[in-house]
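A single protein chain has been omitted; all remaining protein chains appear in their positions.
The first chain written gets the first letter, and so on, giving A, B and C; residue counts start at 1 in each chain.
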């Protein structure tokens, strides 16, 4: 197969993560298709230039519009803030490029639907970067469920708890700004839980929510941010997005449960997780211990029954491709690399990737229903 | 102070637990008032007689009505199934006896209110046996909250997860029978969480719930039960109570969160717990590790911040009265004994005990609102 | 069977614990023999009198010599400091009384051997209070080993870590005084690990040790102690016992490993535990989580292999006699009560109890070999 050229747009934290993943994926797995990291783009020239050098791209550019239409570009990788996803993705899809797009997919359902429509028209392969679903332990949960090893599912409890927003003096980065981010905690991290819920349990039917902003004002930022980190200025600004979203959730298959997401829970740094109860067992996952999956099997001998801790290794998903013994330390780079592996494999096999733009649209619909229920105080149906 | 005579009604699992606690309390703490375990009552004479001998009561009886009116009885301790609490408590209160009553207090709010009214009339000291609130680690959580050490409270997540009902062939004991138990999982164990929520956070304003019965039919029991354990017959019977209750909850002080209770979650045996997030820290408690409290303090040095595990010992509540080093193993007997210590102390000091019949009534109101919301699918106000 | 009368000598922390256990044992299990708690003894009359009242003994005395020879006494329970065990036990055994003796059994092997000889002569039932071995989770470990469920044993790592001695200003109680205590950490808590090692693995053949005193001087105590707790005076005194003992250990069956005991490890309050590796699995126990046993079984499916956490409940040892669901909270009182249950059962069945004076002697021999190796720096054989 010929080599595919990648254009990466955005040089912040996610630009760095995708640069690493695209470099690592052929070494870790043997790439399903050969790629060249051709061009990296940032509106600030210095950032673009430095990134090209540090991250090993052949070229840099400050003009994503030009780049996504270049005939030598095959894959567009969108790592920019949320308010630019739609424009870039639509242009890229129109130009016939495969699109990897960081999450959340868009600023609204409407925007996401436009992106999907554009991609459908040209038939390009799409992926939304809900990276945590690619964690081997989470995929092991999926395997256990699919093989019926915890029986018929009964309940789901999903959560994503962080604490970098708990300090009221943490600066008002774009993540606290609706015009830039679309929504707050829910869009930023809650959508990861929604993705996991759909992957592991099924489609969501309706939701009933409480949505809160705990810190209504924060210091405006001073200068650039790297992910969640940056300096504060002396001036205060208004936060217009949610800090915390709590929702009850009903799936179409009868399973029910909760999703709780926050950036204000001290002690929880990046704690994405879930517990799924079935009629023959229970599965628990917590990303802060991403190498582990906890499972209780009803079929264990009665005197030796209890949650066991399974470390991801050669006997779990992707184990043949990663490290030779369990417990060596799968980390965020592994997850991001598996994400790219799955994306490239879909391109190689001319099949849809997962999660793709259709998934992304549906996740946006669920997120919007959660916010709507936060307003209405009633159960809100999720459109399909 | 003179000695007070106790009549204990009911010789099942809870009769045993209270027998032990009333024997242990003076040894463990030095009793605030001297008590004699005067008479134990069961409708079956053999059970009553054996219990008197094994549990060390001076006498036995099969007639609780007679006993609660005996002039030599000062305290009536109700350890019978839920459908008998009201009659016994009201008779005891009318006769001027202090009343300890196992939980849940009553079959309905109406019944509980009658019990409270009877107790108020004669001014007797009352307690409802929500024993888990007396756990030293949970009381330590209360101390930390009251001292402001985790700041202003933001959210509450409470749960009580068991698995003894998960097997659909687990027999249909009285706990699955509305006529005997009043309600199912919610009344049986959910009320413990409600008690903790009120103790630690405050009054509940409204609730929004999903209530489910997963196993609609079970084998009828064959013979006596000890707590949750007993034999099954071949005949099936209908379960008419809830297996699982999930509720969102709003407190009057603005805190919000969830309560989830179940008897069907494999791997969770007796997992009562909560996590409370405040503006300066987070507290987590899990009764399966009842000697431990996990707390994250925002004031820790930034490079040494994280959840710490505090073992209950001499420096935590009741520590001066219990074992000389932390980690010696506080257990259920300690908890039950502290419960009795608090009850007797209230009697000695002629003050209300906690949780008392007023608390019990309010807990019933919250439970009824949760069931009502399970029916209505909408937020239900909790009456006060 | 007739009723047996108990005389308890010593009203400190252990006197309290045994008082509770002897009261609880018939309620918890139904006593194998009926007992009366007849007389409690302390050299200080006030302590004896108060104890009789608080702990529910029929009488009190200040003269143990008289008491152990009273014809109405059947069982003598020794809860006094170590330097008095031998005299009391020998007198009691000579008088034909069954003897429960707190650990460590004696001040030296020679003393312990005399005690054993006296007991053998009259054939009384003896027990040494290595109470932790009676923990259901530890007994579950024993069951798994005996049933071959972790294969042939390979290695043993035992430890007992405390921190109440870590503060150099913690007062010099009798536990730091060789004349009163016989030895230091090793005798006080190390002997518990040796007991567990013999119970679970087998006889110890030789040892090789490092023994250290970290804090050579401490403030002398001011007034009475309760267990490890008491006030300090301004005067300093010399510590002449070990703070920390570390030993390699070889068993006669080829298993080898380590025992490490300390009172100076901050963060470890009462952390008795072990890990045993076999050819088909591994077992780990930690008393600070005494309700749990962690086991890895090689026979688990390869993709679902990992340490599981088994909570002690109805399906584990003593489970039929204790609480109806796992996770209700077995604690120190349960352990002490099981100890007494086993002792009374041995008396009822006219069989040796375990651990008895023969076990106690052998434990002393191992402890002495460890101290000898600490001096010699070489492997020391344990005599048999």
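Note that a contact is a pair of C-beta atoms (placed from the backbone, for glycine too) under 8 Å apart; a residue touches a chain by one contact, two chains touch by 3 or more.
Everything quoted here is computed from the prediction, not taken from an experiment.
*Asks:* Going by the stated contact criterion, tell me the shown chains that border the hidden chain.
*Replies:* Hidden chain contacts in the full assembly come out as A, B, C.
*Asks:* Of B:295, B:322 or B:353, which residue touches the hidden chain?
*Replies:* Checking the options B:295, B:322 or B:353, the one contacting the hidden chain is B:295.
*Asks:* Just name the one of C:47, C:86, C:296 or C:328 that touches the chain not displayed here.
*Replies:* C:296
*Asks:* Can you tell me which of A:58, A:233, A:253 or A:288 touches the chain that was removed from the display?
*Replies:* The one listed residue touching the chain not shown is A:288.
*Asks:* For the full complex, which residue in C:250, C:345 or C:381 touches the chain that was left out?
*Replies:* Residue touching the absent chain, from the options given: C:250.
*Asks:* Residue-wise, where is chain B in contact with the chain that is not depicted?
*Replies:* 140, 143-144, 149, 295, 297, 300, 302-311, 315-316
*Asks:* So that we can see where the missing chain sits, which residues of chain A does it touch?
*Replies:* Residues of chain A in contact with the hidden chain: 13, 16, 19-20, 23-24, 26-28, 30-31, 54-56, 162, 164, 226-229, 268-271, 287-291, 311, 313-314, 323-335.
*Asks:* Contact with the hidden chain only, please: which chain C residues?
*Replies:* Residues 150, 154-155, 157, 166-168, 208, 210, 212, 214, 244, 246, 248, 250, 256-258, 260, 262, 264-268, 277-282, 296-298, 305-307, 377-379 of chain C touch the chain that is not shown.
Methods note: only the chains that are shown with their structure count from here on.
*Asks:* Do chain B and chain C, two copies of one chain sequence, contact each other through the same residue numbers, with over half in common, or through different ones?
*Replies:* Homomeric contact, same residues on both sides for the most part.
*Asks:* Rotation angle for the CA superposition of chain A on chain B, to the nearest 5°?
*Replies:* Superposing the C-alpha atoms of chain A on chain B needs a rotation of 180 degrees.
*Asks:* Roughly how many whole angstrom separate the Cα centroids of chain A and chain C?
*Replies:* Those two chain centres are 54 Å apart.
*Asks:* For chain B, which residues are shared contacts with two or more other chains?
*Replies:* Correct list: 268.
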